[in-house]
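What you see is the complex with one protein chain gone and the rest in place.
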Amino acid sequence: MDAISDPAFQSTKSLKTAAEELPSLLTVIVDTTPKLWAELDKESGQNKNLIHTLQSLIVFLNAHLTFNSANQVCVIAAHSKGIKYLYPTTTVSSKENGSIKQNGDLKIISNNMYRQFRNVDETVLEELYKLMLEEKNAEIVDRPQKSTLSGAMSAGFTYINRTIKEQENTSLKARLVVLTCGSSSEKDEIFQYIPIMNCIFTATKIKCPIDVVKIGGSQESTFLQQATDATNGVYLHVPTTEGLIQYLSTAMFIDPSLRPIIVKPNQGSVDFRTSCYLTGKVVAVGFVCSVCLCVLSVVPPGNKCPACDSEFDEHVTARLKRKPVVPNSVAKKKRKPES
Amino acid sequence: MPRIADSDSDDDTLKKPAQRAKGKAGKVKKHVRIEDDYNEDGNSLSEGDENIFSEDEERADSRPASSRKKKKVANTNLLGANGGYAWEEDIQRSWDLVKVDDEGSMAALVSSIIEARKKRASNKNMTPFQRGIIRTLILVLDCSDSMTEKDLRPNRYAMTIQYALNFVHEFFDQNPISQIGIVCMRNDLAHLISQVSGNPQDHIDALKNMRKQEPQGNSSLQNALEMARGLLLHVPAHCTREVLIVFGALSSTDPGDIHQTIGSLVQERIRVRVIGLSAQVAVCKELCKQTNYGDNSFYGVILNEVHFRDLFADAVTPLPVNKINKGFTLVKMGFPTRVYEDMPSFCTCHSKLMYGGYFCPNCKSKVCSLPTVCPCCDLMLILSTHLARSYHHLMPLKTFQEVGVAETFPSETCFSCQKRFPRLKNHKSHELLTSSRYRCADCHRDFCIDCDVFIHEILHNCPGCESSPDV
């Protein structure tokens, strides 16, 4: 029996599993609200920022598909009126049945390209074209509009969940990449705090890292930074769209199976502090209402929570308001030896 | 599995004798009658007691007198199919449920069973309560002889520890700013397994160590409750004080009067939840009822493994705040900043060398992980993400309504995952069994069952509502 336990007999299985290539699912969320891109164009003085971004995105999708022949891709656009799946698409089109690709496609991409790439790219570009036409004809609304990015991220997670459930045999790893552009005002983001936090917790639960590329703009998007930090992802703030493909093919290309061994770009400090509900200041030490969990920097007047109107216990608030007091006797005693 | 009760316990599967005397006239009728009489609070007890003598006389000839029959509120779920005790009915074989329809295909049946199961899973109470988010929970595990029973595989003790491990994971996942302590009842004593703390790893290691010990002796409820009281003594007013007991025995060996202990628990506003493993024990019922202001739903006795897991999972969600137990306060908390360092330095909580950490905004001492209480200035330190984790309890997502069966539907694919809705047809009548569509009340989008379960259990965001640009 000892011959069996001879290490020569134990096959080197550990090395084999290291060489096993696991397919991965890449979900890309692109923020295509025309207003944001127009502002970016104005600020940076360049036109066609969106076009450049999309070109780099297409090459990035192709690169992901090359990595492993079983890799899959999903692209969702968050536009001003809602969200739209750019790939895979299930539009019930009015074209003739059968061989849709041959007859109906706009032939945006050369026919000689590798078929696997071509199918994906063609679909993405066609759907985007249709989307832009719709945007052009859409009405302009005066009401304040919020960003639909959180909705697109939520839909992306449900798609990941569905794909993993459907293909239980092949262990598929998922990751999410968010492409957004800058100069989004901070006020917008308040609306999305809770949905984005829910997305972050979902991502940690299903072990899907979130990577973010932010183009232009001067401020960092704190919520997206927190998202990448909590999910072991990469956050990149890029000034212009030039050379975007380099960023995408290096820092954003880290496959989930390679994440344990590749060193990620350092984020620097991430600001986790929230702002006070009443005053809006950033809070380092504050008071939290135990009912509605809103953060306040001062004890509110009237002992009532401003968000949920629940009354606080008098004694407790009095104790919190107390300041530390130094008794006089100690001070006097100290003076005597000195004099 | 219900057992022959001893003097301390009452059997919940007793039904009202009045129905029995009517004979086995159709199952449906009996069930309806019972539902009418079923009350949430325990008020029906009093009427039952009055009727007991008259009914006893009635029944003297119809049943062998084996136990006193108080008129208890009968739980419809536990009632046997033909109105008798659960052990009296025929063995229900699992394959009898599955009937093959005419064409020999079970596809539609299988899928409707799957959908029904998923629907049940997602049907929870979704009204927004005010809940106690900052919780301190003492987990009491029974390690007496009764835990060596093999009715749960491999034995009750091993399964309890496994589920307790899962519970600790889930609890800290859903309530990051709460704390747990673990106590075990063994050899008529209560032992502290793990101190009250907010670090899940300590508890997990302690529970794993518990596996090496064998359960022994009797269990003592009073000792465990007294120990729990002691542990919860110093908990500040804004935290909820809870005790979760997993009780496998049928009796309790106590050094004094347990009712006094229960009284002091009520005074200190400690809420107790009990999961019974064998049968219902009167003292546990009393305990749960008094400490929870007359609510009977906090004592559950398991039917099978799945039920056990469900009862544990119920304890994870925060308790709604009661009018009596107000305790609204402001809690002073600190939000530290993260710092990266080139040279390692000591952390104040474990005196370990590490690169980087968090600085307490009050006393500027370094701690290594959050959430924690700063060892120097006793300020609770958390990140805003920990608070955010509990938001979905306060503002729960509304359940989606199932769309009724109709000829045509406005949507062909699920809004969020783009899956095509299946058409499950009854083979005989070619009608749709179910529309498989679940609609959100706010944004009127349809979702498939997988997305529905995923959204309500993990995501807590409706993609339809989030993707509409209107504020």
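Think of it as A and B in the order they're written, each chain with its own count starting at 1.
To be clear about the criterion, a residue touches a chain if its C-beta (ideal position, glycine included) is under 8 Å from a C-beta of that chain, and two chains touch if they have at least 3 such contacts.
As a convention for this text, contacts and distances are computed from a predicted model.
S.K.: Using the UniProt record as the reference, specify the protein name of the hidden chain from among "Glutamate--cysteine ligase", "RNA polymerase II transcription factor B subunit 2", "Tetratricopeptide repeat protein 5 OB fold domain-containing protein" or "Trafficking protein particle complex subunit".
M.R.: Of the names offered in "Glutamate--cysteine ligase", "RNA polymerase II transcription factor B subunit 2", "Tetratricopeptide repeat protein 5 OB fold domain-containing protein" or "Trafficking protein particle complex subunit", the one UniProt assigns to the missing chain is "RNA polymerase II transcription factor B subunit 2".
S.K.: So one chain is hidden, and I want to know which residue out of B:350, B:423 or B:444 touches that hidden chain in the complete assembly.
M.R.: Spelled out, the listed residue whose C-beta touches the missing chain is B:423.
S.K.: Among A:30, A:120 or A:203, which one is in touch with the chain left out?
M.R.: Going through A:30, A:120 or A:203 one by one, A:120 is the residue touching the chain not shown.
S.K.: For the full complex, which residue in A:62, A:145, A:204 or A:303 touches the chain that was left out?
M.R.: Counting the whole complex, the residue in contact with the absent chain is A:62.
S.K.: Using the touch rule from the top, list residues of chain A that touch the missing partner.
M.R.: Touching the chain left out of view, chain A contributes residues 1, 3-4, 9, 11, 13-14, 16-21, 23, 59, 62-63, 66-70, 88-93, 95, 97-102, 109-121, 123, 165-170, 245-246, 249-250, 253-255, 257-258, 260-263.
Basically, only the chains that are shown with their structure count from here on.
S.K.: Using Cα averages as centroids, what's the distance between chain A and chain B in whole Å?
M.R.: 33
S.K.: Please output the residues of chain B touching chain A within their complex, sorted ascending.
M.R.: 130, 132-134, 173, 237-238, 321, 326-340, 361-362, 379, 383-385, 387-392, 394-395, 412-420, 450-451, 454-455, 458-471
S.K.: Given the complex with chain B, which residues does chain A contribute to the contact?
M.R.: 78, 80-83, 85, 88-90, 92, 143-148, 150-152, 154-155, 157-159, 161-162, 165, 191, 193-195, 197-202, 205-206, 226, 230, 268-274, 283-293, 295-296, 299, 305, 308, 310-313, 316-317, 320
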